[in-house]
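The full complex has more chains than appear here; those shown keep their coordinates.
Note that the chains are named A, B and C in the order they appear, and that numbering of residues resets to 1 at the start of each chain.
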């Protein structure tokens, strides 16, 4: 197959590139002539939703992105946050949803590869990864195959590359039947004075291609990510990219050596729309033109056209502007690691993006306008309809103990061990908390006491019922999970997964979710420093639940005081902190209502950010002062599930009372926000305990001693006792049974 | 009993990291003139019965459903 | 007390191994690169885990044929202690320095979890810090740790005490024959094991059961 650059530009061809007639009109105005076929491809890549954020830009601008510790906010390959002592953490989350549905192993693998590259392109060595996964309903015929493929793809790439996977999420919901979500997060450590950016500087300097060779992989991939699926999806298959974690590992080592050598002026990874996006961004950011000579691009297939080379999404590649006097040294590093190193162009002062191929100029476009003049839409949006609260007496009943067992043994709350045991969670030797707790924790190498905490969160069913509250809740839960380890939440990355933004009700979800996220991030001093938007997650008009995934990072000063979720010892007081007087009240949109009574009416829990902050700061204080012996936040499944999780980790049971005259159902299964369980080893007669109570009174923070740890059973109020062994058996059974029969 | 061999190979244009690594290693071991190397899989199966036509149809169905990833792989079926 | 760590492209537990040897011996090991044909005089050569050359073809196959492995073989022949962990074990087997083969896990899945190991032979330089039959904790993280040897080889290594570690208490994570987790060469100076003792040497790892192996090999044991 060769594609000629002189292919006539027809309305069909324009439409096939995902460009609307008015967008094409804009192209004609910018170029002053009909674009060549290669140029049309370049525009389609630069102007699609994935690269241009044309539907979301207006709203993304409203997010808080700065803060005392923020070194680099959105706009680079990843966000950068100062953690003191000359170190910084570099992180981002990105989706690889569509490719993972088409080819789950390679789609997920290259998703992980892409996000790792984003992180090390900035000069950071990756130290932690997470993966947030959403699949269709468990008994949908495709789900098992997709779960198996995605999980082995995430592991296949991350394990081989050598980064510990320390957390993530797995959800099932029928809305993802035709559109699974694979959101990959990576974080790395760098020195604050050795961060590398993509802005080109200097005229006439060599532009160098690094890494693996270019093939026809994923030609049109970015365009696909911005198109709704229909039943003809099979036709889009040949664009699948294959990941090569070995090459990426070599690329990591070579890049870090290269950066240390002083040869790099600017560097950018080739992600979506490969060479096109990376070259244009580097030039445009530096107010420079770029000229590429495609005859020098390392290729692995014959007769590749300019169009294909410009749009290829072959993995494990980067582009850099080189300090020319360092060429020999730089090249030697790449040769040592068995990678390609080729000068493929130069920076110019004419602000044009020029592409030469076999003696012909196949593209000559204004470089700034390619990015800056990309269409931006203020799409019409509809205020999402909200739900009436349930009537006060609308509390459907069920046996507390049996319900707990049933929930733990179901798809939503069962252990994800089957998933995370396929991930290397301890490589690098710094994992202090592996999956299974509230947040993954990794110590900072080279520092005696510091550690970083990571959590990924969103509750899509809340977002569906009320996108604004859901957005707020995602941030709050992420912040809370970090806090529960003792970390100070520093900053977050967001991965906004939604349906078709051309529908006002979907656009409304996006707008309101961003509003909620922004408000929560501002209030909690938790800026968004990087992120990704994935729209058009629809099949045959059926959209996914709005899923704005939050990936948060927190800092622990002294990990010897870090908290874990498992009960630490027998005979300790269990405190419920931040709860209303009846411990739990909010049932609508809870796992309990949905799974036990199949009810999806009513609003999700509200999030009081002042309360959230006050309670969180207090709990963190208890951890840092060494008073807390175990901590767990309350989320899906409420108090009962949180207690069970604490018991299952340690094997120690607990006996819990119940507030008088309250219905036990909302007490144990309500999903009110801003609550933590904390165990302490204080004697209730001691002065410390009294001082603590005083302090809480002064702060207006509710704290109830709800019971104590001990024994082999979990006993919730009047409900029959359940042995921790039975809890574990229920909790561990669902996933392996689902996947292996 | 029927003995069959199914060969599964990567489609043209699909990156083959394994093949590439082997190519390098062979060159490193001093084998000159090794051009492209592509790695694939074979499955040797024993099937009950004697109906070769049915076996062939079954084998193709097995490939489509399990043995090959037809997104990126081709397959060939051979009956002994 | 001197040690060397072998570096090959695609290995990724090299930093873990270097950190462990440094912490335990107080000295940073020297490193040798795939193309090096000589290894300095050291007491212990460690081949870390990872995915050398992507583990493409077979785990450890390409690495086993790299120049540095010829140097390792020469040192081993002269009695220098060599330990290969995980991919390092696979490389030693592919290089013919240890018998048998490491196949895909029976579950066909990568597995990362903690297992129990029985020290079957506490009489080697590597295991003298453990009690005979002591059961220790150790993490594993691998896709191809399913040890296999033909009946004759198996009988020989079992008979000669070459089986050093066995998965205990039903924690065999990979289907390995006779629950074999680690073996030594006939000469006793080359050890290969799938689990990662270097990831369990300090409080931050949640335990230090892996420490005695390196202390023994480095002759630091009390």
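Simple rule for what comes next: a contact is a pair of C-beta atoms (placed from the backbone, for glycine too) under 8 Å apart; a residue touches a chain by one contact, two chains touch by 3 or more.
The structure displayed is predicted, hence computed values, not measured ones.
One representative per chain kind is drawn in place, while the complete complex holds these chains as A x1, B x2, C x1.
As a convention for this text, only the chains that are shown with their structure count from here on.
Here B-C and A-B were compared by C-beta pairs in contact; the pair with more is A-B. With centres set at the average Cα position, the gap from chain A to chain B is 37 Å. Centre-to-centre separation between chain B and chain C, using Cα means, comes to 33 Å. Each of the following residues of chain A touches two or more other chains: 244, 246-247, 338.
For chain C, the set of residues that touch two or more other chains comprises 53-54, 56.
Listing the residues of chain A that touch chain C in their complex gives 152, 155-156, 159-162, 244-247, 249-250, 253, 337-338, 420-430, 432, 443, 559.
Interface residues of chain B, counted against chain C in their complex, comprise 17-18, 21-22, 25, 28-29, 39.
The touching residues of chain C, when paired with chain B in their complex, are 53-54, 56-57, 62, 65-66.
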